[in-house]
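With one protein chain withheld, the remaining protein chains of the complex are depicted in position.
Take a look at subunit A:
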Amino acid sequence: MASVRHLTLDVLKPHQPNALEFAQALAGLGPGYEVRVRVTEVDEHTETLLVTIDGEALDFERINEAIEANGGSLHSIDEVVVHSE
């Protein structure tokens, strides 16, 4: 069994919810989730984020669902750290 310890995601999302609320929504998905969000580009209706999430066992499906629920779209998974147990 392998657990995901780190993800770096390229995400496009609308301006609302803002980056702080977006990060809080992701951090609330599990205990110990540490989320960093960096806004890399801002357009009229959207913004591009570089999202890094660290944790003992990240649930990628739930993270992706939360991104979509907040209006976001996952463009790419840029970095992954997986730990074998």
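Here is the rule we use: a contact is a pair of C-beta atoms (placed from the backbone, for glycine too) under 8 Å apart; a residue touches a chain by one contact, two chains touch by 3 or more; residues count from 1.
Keep in mind that, in the parts below, contacts and distances are computed from a predicted model.
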Chain not present in the shown complex, as UniProt names it (candidates "Helix-turn-helix transcriptional regulator", "VIT family protein", "FMN reductase" or "ABC transporter permease"): "VIT family protein"
Chain not shown, touching residues in subunit A: 12-14, 16-17, 21, 43-46, 65, 68-71, 73
